[in-house]
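With one protein chain withheld, the remaining protein chains of the complex are depicted in position.
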Amino acid sequence: MTPSQVDARLVGNDPAGAYRLLTLHAPAVAGAAEPGQFVALAVGGPDSALLLRRSFALYTADPDQGLIGIVVAEHGAGTAWLVRAPVGTTLDVVGPLGRPFRLPSAPCPAVLVAGGYGSAPMFELGRRLRALGGAVHLVLGAAAAPRLFGLAEATDVADSVTVRTDDGSAGRRGLVTDGLGELIERTRARQVYACGPMAMLQAVAEVSAACGIPAQVAVEESMACGIGVCMTCVLPVVGADGRSRMVRSCAEGPVFDADRVRWKDVGTLPADVLGAEAMGWH
Amino acid sequence: MTPSQVDARLVGNDPAGAYRLLTLHAPAVAGAAEPGQFVALAVGGPDSALLLRRSFALYTADPDQGLIGIVVAEHGAGTAWLVRAPVGTTLDVVGPLGRPFRLPSAPCPAVLVAGGYGSAPMFELGRRLRALGGAVHLVLGAAAAPRLFGLAEATDVADSVTVRTDDGSAGRRGLVTDGLGELIERTRARQVYACGPMAMLQAVAEVSAACGIPAQVAVEESMACGIGVCMTCVLPVVGADGRSRMVRSCAEGPVFDADRVRWKDVGTLPADVLGAEAMGWH
Amino acid sequence: MALTSTAVDLATVLAGVALPNPVLTASGCAAAGRELAPYLDPAELGAVVTKSVMLRARSGRATPRMAETPSGMLNSIGLQGPGIEAFLADDLPWLAARGARAVVSIAGGSVAEFAELAGRLAGAPGLALIEANISCPNVASRGQVFACDPAAAADVVAAVTAAADVPVLAKLSPDVTDIVSIARACVAAGAAGLSMVNTLLGMVIDTDSLRPVLAGITGGLSGPAIRPVAVRCVWQVHQALPEVPILGMGGIRSGRDALQFLLAGASAVSVGTAVFHDPSAPARVLRELRADLARLGFTRVSGVVGLAHRDGGR
Partner (left out) sequence: MALTSTAVDLATVLAGVALPNPVLTASGCAAAGRELAPYLDPAELGAVVTKSVMLRARSGRATPRMAETPSGMLNSIGLQGPGIEAFLADDLPWLAARGARAVVSIAGGSVAEFAELAGRLAGAPGLALIEANISCPNVASRGQVFACDPAAAADVVAAVTAAADVPVLAKLSPDVTDIVSIARACVAAGAAGLSMVNTLLGMVIDTDSLRPVLAGITGGLSGPAIRPVAVRCVWQVHQALPEVPILGMGGIRSGRDALQFLLAGASAVSVGTAVFHDPSAPARVLRELRADLARLGFTRVSGVVGLAHRDGGR
């Protein structure tokens, strides 16, 4: 699990709906990675004005071939450069980073909920859960069909697949949380895993709580370093001691227990967070 | 001669000894260019931290095909990027810039002296001089053979070709100025043209002066804008009125009458330059 | 604000002067406009801000005068120029003849020099505004920069305002502990508006020659690298003096960059170093700004000026 920094050769850059699937040769990373972890890539080349790394959840990690796969949505300058990087480009990769999804000690049915490229970590997670002997029910959602990632692969890793899009261009029109409660009841799921936009994660957290089962969520906060030294990626999380703290999503996360995240307070400084009273002038 | 700014497609990027020959499709530039002028290229791509354009003398300009050619020596970050630019890259080109070599009104023998990639403008200049009916004698010099550009082509444009290298790896060991005086006498040259490092240009200026014939030299000063607005590229030049001024080598140059350039004072602020007395605290 | 994208009226008033649009050149980055003619029409810009002119012709410093830095550059020109005489004879008329508005930047080594320059400009053709470049050394105080001392800055502004027949912008340096105090002093002394910011003092050392790269040792840092500092200066001054018109500059390279300055409180912007990267930058920035305002549903430039201070945000 210890991360390393490697020069990885880009061996594949293929379209995947609205995204690009980038495959890199990075044995050290592939050998250590677990679902839910991410990698941080330097972007723009040697003379780039883009100083910070870009983070991407690991989609695949094949220790035998030493390959990792990430799913990249073009967003701004860094991802624009990345999705256009020709095969053969050497990319500076740091990873695997962060804490992965925790697997149950005993086999149990689980519901995996993903929004957009948030499905990237779910396929390997699904395989591992089924290897443990638990049923896997996958819920994929997106704004529209092209933003659903991995639909074709879904049935290989899941016992049931539910699809939702905002515009109805694939599956049922609606949100991933529509009917999620029923799905949990029907499948007798004991665990929910989710990855996607914050608003979706919060909704999934609420449904899971209502059903009385735990949810693990992989959050996406803006990160300057990705390795735990800069303190830019924090969000308010309740600790085992009941105290809320500003916690680094790159080091203590990106996977959190949904019931520990103070969803409504993300992006604020709640007065009861440890050390909030000390802020004063600063 | 009026410059334009164009998106030029890189159609060729070929080795040429120690240099790369870059060929660009830039009809507006090709149609207006004359030997001695240069182009300024943006480098590093959209997210580049390299803010300033890089300047290169025009080697070829073919109005019919709309192509221009430049000879690039890898020096720092910008040229490192440029020499690795794949064919098909779109480059932002401004040109043609600066004042070209002036051709004689009547045909006359001329000696063309070039150091390193400084030979780039000499081939088209040689053709034009011979088209006018004057003999052309070309002197090419460099540190070593790989840094001689255009040797193979030299005999097509010149009645005689003299080669000098510091290490003797091609032609005679020595400097382009070795025997230059004799060559001028023997060929009864009435005009010298030169392009290359400042030290070489100064030496050529001295020999020409000693032989009593005029020399035109293309200088190479560090340029921020290349179009005459920033005042970074100046050198002390004596005007027709006998007054010395700090003159822009991008706009009034890069070609100057050698006897007008205050060679020993380049890089200094001579006290008798116009406005030097006004400097005071600034 | 209208949410449908309609035609955007770019007309702006800067320090009481009506301009067709809010995008200008920056002093020292466009000479007197002529050299940019192949790449843009000077008359289509809000105005052309000319290179700081002094009373007498100046040679400028020795070379090297520039060094490229990450996303920026250093310059140490030393205000090379022909002097006010030649400027009035050759440069202003050229701009006027093309229907371009001129913001004339002036620089002096003393209050008297500044005043005389302003006087010489009175009645000059096409003169829209005077920009007093007070980021230059004060001979009287052993080279201390006017813009770094509220009193010295105020003296210059008062003298220039008295001698000028157009509104005066004071151009501030970011190299101060408290830019608001300098701004207050200039406004109290009669400045109709503020130009911010000038370059940051910087230097680069050549690791081969082991000496400073610039002949002048230190130079002015400009370009996108300094944009966050420039936006912060505009923000602070607009917050303290919301009624004072600001001409914002510092690393503007795109319409969105220009929009940041307007949102921070500038009524117009200057595009400087970006011209070296792209000689058509001011015209392009204007195009992009128009498109951005339309995209956001604004119909008037005034609608965005200082908006980031209010909760007009979304």
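By written order: A, B and C. Residues from 1 in each chain.
We adopt the following convention: contacts are C-beta pairs under 8 Å (C-beta built on N, C-alpha and C of every residue); 3 or more make two chains touch, one makes a residue touch a chain.
This one's a predicted model, so the numbers in the text were calculated from it and none came from an experiment.
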Task: Left-out chain, listing which of the shown chains it touches - done: A, B, C
TODO: Among C:Ala7, C:Ala151 or C:Leu210, single out the residue that touches the unshown chain.
DONE: C:Leu210
Open item on the list: Looking at the full complex, which residue from A:Val11, A:Leu52 or A:Val83 touches the chain that isn't shown here?
Closed with: A:Leu52
Task: Hidden partner chain, touching residue among C:Leu121, C:Ile134 or C:Leu200 - done: C:Leu200
Task: Among C:Tyr39, C:Phe87, C:Phe146 or C:Trp235, residue touching the chain not depicted - done: C:Trp235
TODO: For the chain that got dropped from the picture, name the residues of chain C it touches.
DONE: 67, 69-72, 74, 148, 175-178, 200-205, 207-212, 217-218, 221, 223-229, 231-232, 235, 251, 256, 259-260, 263-264, 292, 296, 304, 307-308, 312-314
- [ ] List the residues of chain A that touch the chain left out of this view.
- [x] 2-5, 42, 49-53, 92, 94, 221-222, 224-235, 245-246, 251, 266-269, 273-276, 278-282
Open item on the list: For chain B, which positions touch the chain that isn't shown here?
Closed with: 49
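Convention: only the chains that are shown with their structure count from here on.
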Task: Label of the chain whose CA centroid is most distant from the centroid of chain B - done: A
Task: Rounded Å distance between chain B and chain C, as computed from the means of their C-alpha atoms - done: 35
Open item on the list: I'd like the Å distance between the centres of chain A and chain C, where a centre is the mean of that chain's Cα atoms.
Closed with: 46
Task: Separation of mean Cα positions, chain B and chain A [Å, integer] - done: 56
Task: Two or more partner chains touched - positions in chain B - done: 49-50
Open item on the list: By the touch rule stated above, which residues of chain C touch at least two different other chains?
Closed with: 70-71, 224
